[in-house]
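The complex is shown incomplete by one protein chain, all other protein chains being positioned as in the whole.
Entry: subunit A
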Amino acid sequence: MRALCWNGVNDLRVETVPDPQIVSPHDVILRVTMSTTCGSDLHFIDGYIPTMREGDVIGHEFMGEVVEVGREVKKVKKGDRVVVPSFIVCGNCWYCQHDLWSLCDNTNPNPELQMAAFGQPTAGIYGYTHAFGGYAGAHAHYVRVPHADNDCFLVPEGLRDEQVIFLSDAAPTGYMGADFCGIQPGGTVAVWGAGGVGLMAMESAFLLGAERVIAIDRFPERLRLAREKAGAETLDYTQVDSVVEALREMTGGRGPDACIDAVGMEAHGTGVGYAYDRAKQALHLHSDRGQALREAILACRKGGTLSILGVYGLMDKFPIGAIMNKGLTVRTAQQHGQKYVPRLLEHVARGELDPSYLVTHRFSLEDAPRGYEMFKNKEEGCVRAVFTP
């Protein structure tokens, strides 16, 4: 089959690779009908997350049709049209049974790689470094889905691929971020980053009862989507001296009740802190640029909630003093997709959520490297590129 492979820093190529096969009894093989780029892919494409290996197939946000079924698979059937969360879960361990799906104990074949960095291993992900399992990704014609009964969600008839594809990762990540905020009636939520995850977090905040949502970004087309599609107020950080001050003024001096970081380690910003981070990152002195996260901490009202969705490795200059003295609650996780996909499918089926506007660019799988280039450089207002094999 054909697949998009990582060959080195910023070197993506579509190559011919062996087809996946059923290797474990709970596996299915999916014919991928659509996959999409994700901001977190950029961290390892750019070389900021180690443990990629030359030739790895990438892509973790996808959907498709079941074409082959392992002997222990009970619920999923050949011909099913399904969407698959990016984290691979077993359904049996303590973490799966407590709705903490991305922490699954039994799906990472390389747990020792994570234990060195995090102390404990997390679940595996498709196409996302060997520390996260080393599984082949889904920018391909076919993909192997382990533990399919827990990892495949049947798509109701009548929904288009574009409406469902983001339920694999961006939508449940954003929904979880809003869920973490414990939104009270009248609450204000600020969201850093108006990419796919940020926009989904904004929509979810409204679905969960927020009165106001404030979006912080610098790209006009993303701020426009935040306003027109998600109904957020917007803040262009290049147009203000201080995001923290601007947010304080927008909220009567209090600060937002909850702040969601949907940016992560490659945050852009302005000022001295940003220049310092960027220089260190360029010199590989540390891996994370933490501008968005620091702003979120400083902006949040006392006793508020900080919800971190952006991906981080190790970060220095983390203002723990502000978190401690202001009594903030910090909630964060990689997405617990299996918890949120069923209710998101209901929202989409009822017409309360339609993430299809995130699709700004379509490519054949053969043109996927160009798609990633446009996505990475945000050319022509690219929010998300989708690939059809």
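Just so we're on the same page, a residue touches a chain if its C-beta (ideal position, glycine included) is under 8 Å from a C-beta of that chain, and two chains touch if they have at least 3 such contacts; residues count from 1.
Here is the rule we use: contacts and distances are computed from a predicted model.
**Q** With one chain of the assembly withheld, which option in "Multiple sugar transport system permease protein", "Tail specific protease domain-containing protein", "SRPBCC family protein" or "Cytochrome P450" matches that chain's UniProt protein name?
**A** Hidden chain identified via UniProt as "SRPBCC family protein".
**Q** Would you indicate which residue among A:H60, A:R81 or A:H147 is in contact with the undisplayed chain?
**A** Within the whole complex, the residue contacting the unshown chain is A:H147.
**Q** Of A:N10, A:N110, A:S242 or A:S356, which sits in contact with the chain we cannot see?
**A** A:N110
**Q** Considering the whole complex, not just the chains shown, which residues of subunit A touch the missing one?
**A** On the side of subunit A, residues 1, 3, 5, 7, 13, 15-21, 23-26, 50-51, 53-57, 72, 90-94, 105-113, 115-117, 121, 124, 130-131, 133-136, 140, 144, 146-147 touch the unshown chain.
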